[in-house]
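Shown here: the complex without one of its protein chains, the others still in place.
And then chain A:
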Amino acid sequence: MNRGWMNRRTLLASLLILVVIPATIVMGIVVMDDRKYYFISLLIILYTLIPFAMVFESRKPQARELIVIAVLAAIAVAGRSAFFMLPQFKPVLAIVIITGVSLGAEAGFLVGAVTGFVSNFFFGQGPWTPWQMFSFGIVGFLAGILFRIKWLRRSKLSLCIFGGLSAIVIYGGIMNFSSLSLFGSNSYTKESIIAIYISGFWFDLVHAIATVCFLFILARPMLEKLDRIKRKYGLIER
């Protein structure tokens, strides 16, 4: 992780945040009569994915790097389809967090976003796809960042706490919001927000328990395997 691409991403992200997103909101209010929350929020969530994609592409990643990301995403997708009969009980978030810790924030984001996108080729694409891509991705990104600044450790306890919290607060928080935006502008009342978060809470709780369980079982062996690969082949050392 050198400073060059970090700065480019910051520049691009600030351009999106300061210019494009407000422009979209203004367009939503002026042209579309302030009623199309669903469409506007979908556009904004798509914008958030652009800086990551552009930085990754402009870096011209090596084949080894691509493949390791693809393998981890494939494991997450396979894990999601292996547990298809248990709703919300999925290992995706655990694998994304492990990736973020072991391979860095960018790889964490990519594995999360790619898993969200590709697994919906098996589960069915829908308006929820960009939301899932962003939620999985941002959890992986945060795991990487927090590990870098030493807030997150490689211990089981630390990872499990982060996993449980991120499933409820970040993933649940974003996905519940996305389902709320279906109902349109007049549904942004206090009681409807509370209602949607309460009705989503049990799903989020199952998701959090799943993430904690999978992190508890997977964290150590997976991290060891990734370390071994990194050391054996001199992988991703920037």
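General remarks:
Keep in mind that, in the parts below, a residue touches a chain if its C-beta (ideal position, glycine included) is under 8 Å from a C-beta of that chain, and two chains touch if they have at least 3 such contacts; residues count from 1.
In the analysis below, contacts and distances are computed from a predicted model.
Candidate names were "AtpZ/AtpI family protein", "Cyclic nucleotide-binding protein", "Aspartate carbamoyltransferase" or "Energy-coupling factor transport system permease protein", and the UniProt protein name of the unshown chain is "Energy-coupling factor transport system permease protein". Within the whole complex, the absent chain has one touching residue among A:Ile44, A:Ala73 or A:Leu215, and that is A:Ala73.
The residue touching the chain not shown here, chosen from A:Leu12, A:Ile25 or A:Leu42, is A:Leu42. Considering the whole complex, the residue from A:Phe56, A:Trp131, A:Phe147 or A:Tyr171 that touches the absent chain is A:Phe56.
For chain A, the residues touching the absent chain in the complete assembly are 32-33, 35-36, 38-39, 42, 53, 56-57, 60-64, 66-71, 73-75, 77-78, 81, 110, 114-115, 117-118, 121-122, 124-127, 182-184, 186-187, 189, 191-192, 195, 217, 221-222, 225-226, 229, 233, 235.
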